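Note that one protein chain is taken out, while the other chains of the complex remain in position.
Letters A and B name the chains as they come in the text, with residue numbers starting at 1 for each one.
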Amino acid sequence: MSAHDLPDRETMECDVVIVGAGPAGLAAAIRLKQIDPALSIIVLEKGSEVGAHILSGAVVDPTGINQLLPGWLQDESHPLRTPVTDDHFCYLTAKKAYNISQKLFPNLLSNEGNYVVSLGLVCRWLAKKAEALGVDIFPGFAVTEVLFGKHNEVIGVATGDMGVKKDGKPGRNFIRGIELKAKYVLVGEGARGSLTKKLIGHYQLNQNCAPQKYGLGIKELWEIDPKYHKAGSVTHSVGWPLNYQTGGGGFIYHMQSNLVSVGFVTHLDYKNPYLSPFHEFQRFKAHPAWRNLFKGAKRICYGARTISEGGWQSVPKLTFPGGALIGCAAGFVNLPRLKGSHNAVLSGMNTAKYIAQALAAGRSHDEVVEIEDSWRSSAIGQDLYPVRNVKPLLSKLGSTIGLPLSYIELWCQSVLKFSIFGTLKHSKPDCESLQPASKHRRIRYPKPDDDITFDILSSVFLTNTHYEDDQPCHLKVKSLEVQDQSERAVFAGPSTRYCPAGVYEWVEQDGRDTYIINAQNCIHCKTCDIKDPNGNIDWECPQGGDGPNYANM
Amino acid sequence: MTTLLYADHNGQSLAPQTARALTAALKIDPCVDILICGNNIAAICDDAAKLAGVRKVLKAEADSLFHQLAEPVSQTIVSLAPQYDVIISAASANGKNIMPRVAAQLDVMQISDIVDVVSADTYKRPIYTGNAIATVQSLDDKKVITVRATAFLPAAVGGNAEIMAIKPAAIPAMAEFTGEDLIESDMPELTNAKTVIAGGRALGSSEQFTSVLMPLAKKLKAAIGASRAAVDAGYAPNDWQIGQTGKVIAPDLYIAIGISGAIQHVAGVKDSGFIVAINKDSEAPIMKIADVSLVGDLFTVVPELVKAL
Partner (left out) sequence: MKILVCVKRVIDYNIKVRVRADGSGVDLNNVKMSINPFDEVAIEEAVRQKEAGKASEIIALSIGAKAAKETLRTALAMGADRAILVECEQEIEPLHVAKIVKKIVEEEKPDLVFLGKQAIDDDANQTGQMLAALLNWPQATFISKLELSDKTADATREIDGGTQKLSLRLPAIITTDLRLNEPRYASLPNIVRARKTPIEEKAVADFNIDLQPHLVTLKVEEPAKRPATVSVDNVADLIAKLKEANIL
């Protein structure tokens, strides 16, 4: 059905519309209201509730929250209950874990003063603060369209239609999306946002920056035996199960109530199409150093999300006429610290400051260049600049050489404030690193033992993922021919391995290899959008409210 | 202590759940009377009298009781209640419809859908759609209980209880039965069927889906279901889908044919009385969940099964 046959959309107006109720979006909303309580702020969130699509390790640097909500420690409802007590770093081989003392690391990697949190709970807390200030948050609404004015400026956004059937026609409960017109639009969709992708393309925001680089973080929440639990204990690992060619590492964070957050990040510029980040994570848990934590314990939740890792060099131009990118949508994760939410909060706050100034001066729909011009000299820039060469060193040289060099580089930056490498470039986007299957050998991953390690489908089960059944597939494959002739024939179907939710399958049907897309398993990690070797998959928003329902992740 | 078991029936014969509810009742209290309400129920009363462990069968006949409407039946039960400590029935559609009305009139709480009897006043029942089991104790002097029939074996036959006619309570009519549509066909509806057979993607095509499964469904008077993968592949219509997002069913017998049985599917059948899995992959998840598994090629096994039944 063409757009002409559909009824017109209703319009709502406000001062600022924010896409995404993550740390950046909520921080921006709170800050805007703190500066000018009279502003009308609307936050739209595609998850069914705030936190439903939020997933992170996480060890949080409270610097952003300290500035946003001074005195938060006295707030009874705050969720930052677990200060970091021990910090371990180890290098793994298949059988051993070699601990490397914290004293050998530069200060910028220290976790002193940081907290182990559920980022989902932090967002829910921020959402309550925002609502108390009069921000309107609407979960269950996916923003699918940018609205442009006559001069190529952004004048608002539109939410998707709901109740559209698989064949694209309106179903019985069809309702039209809504247009939200605003003086400024802030986009905080997190890494590889779908609207962000459209805006970057439309305004060529990435013409002067390096390609963004990503990692796929997969995580589980476990309830373990108290005798192994130590609240505030933080462990990071590198090495096994990945080899020198692939970047990444694992983490184990102990939270309150015998809960442990365990996860693994695989850098998505890996070469071997037979690699399965899910299986690397599963076998990581079985390492002798900590398998006892998980043996006989209870796995509560599972989830995955990509992380923007490009850092300083990959941040696109933040501003466009009528709005800005904030948080991980821009890409402010500090890779060696494995933290990004602090910068997301700072990004939301700084952006809010300049937007509020612009609004007070009677401006609207213009480019608030102050946002773009200021970030590099701000706290965000000061956080990202010293670590800018770590990712390129790892990508170009592999971990055997890259890790030690990064170590030296970080010490140089920390003490001498200077790098012998200048600013290294990221060579290519992650999808181009994949090599043909003929150059690699299949990896034999161990079978799940249903005690410490599990299969993909029973993992997806724990994400509480739900989709309206009769809706168009939100994973758009541009050309099925290309999938068959390249993704399958040349690369041996990497999507069947990189997707942490078992969405993609190559199945023989009627004598032909058919690409099956189990869209109802999708947990919104965006890996397919990033890693398909031909950029042949576009991740678009499914119906608002659909997808995972993470609890405390 | 005495118990009154309200027996469900369809106008012609005793509902199979009644014998199972009787087992539960006898676990609570060995002295059980059965109440049959309806019209022309002599034969049903005879069947009830033959169940082992029954003391008396109370026959309440009246036109108003013909279709076991909740209002007159609950009134009749309430009129008998002073003589009983426990009033119990199967959690059939009728039982669920009638019993809470009785409980409210007696000013007691009902314990619904019990799956086990711990003691005379303590029972186990499923909550959160069967994802948890609560052990509940009743503090009321009179207990009103409904029983999940599949959790109990049927009581034996071999009794010889006395049948006594009683006068049903009269109430002004406020609801009128105006019709019914009982599915007599051999293919019952998926969510109500006592037996369900379901096929997976392994069936290979929609023609094979029906040609292989229909004969078995007919033999077993079963409903046919499908896994999500089979529906997505176009081998079965959408409303045959069983699973976490499809239909959640709890038949007495569930046979999964060529279904791998990922947890999303199993979530839709976990409360089935008996689960059978037929699959050529012995490692398929369902092969470890089923009560009985048969490793084999469904295209040979199913026709063989049809022949042998």
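Convention: a residue touches a chain if its C-beta (ideal position, glycine included) is under 8 Å from a C-beta of that chain, and two chains touch if they have at least 3 such contacts.
Keep in mind it's a predicted model, so treat the numbers as computed, not measured.
*Asks:* Just list which of the chains on display the missing one touches.
*Replies:* A, B
*Asks:* Looking at the full complex, which residue from B:Asp85, B:Asp113 or B:Asp232 touches the chain that isn't shown here?
*Replies:* Per the contact definition at the top, the residue touching the missing chain is B:Asp113.
*Asks:* For a quick check of understanding: of A:Thr85, A:Asn464, A:Ser486 or A:Gln509, which residue touches the chain that isn't displayed?
*Replies:* The one listed residue touching the chain not shown is A:Asn464.
*Asks:* Which candidate, B:Thr3, B:Ser92 or B:Ser260, sits in contact with the chain we can't see?
*Replies:* That would be B:Ser92, which touches the missing chain.
*Asks:* Of the residues in chain A, which ones touch the absent chain?
*Replies:* 10, 12, 48-49, 52, 121, 124, 136, 138, 141, 159, 162-163, 172-173, 175, 178, 223, 298, 300, 461-462, 464-466, 549, 551-552
*Asks:* Suppose we count only contacts with the excluded chain; which residues of chain B make the list?
*Replies:* Spelled out for chain B, the touching residues are 10, 15, 67, 69-71, 74, 92-94, 96-105, 107-113, 122, 126-140, 153-154, 173-183, 188-189, 192, 252-253, 270, 273-277, 282, 287-296, 301, 304-305, 308-309.
By definition in this document, only the chains that are shown with their structure count from here on.
*Asks:* Help me check something: in the complex, which residues belonging to chain A touch chain B?
*Replies:* 455, 457-458, 460-461, 466-467, 469-470, 507, 509-510, 516, 518, 520
*Asks:* Considering the complex alone, what residue numbers of chain B touch chain A?
*Replies:* 201, 205, 228, 232-233, 238, 244-245, 262-264, 267, 285
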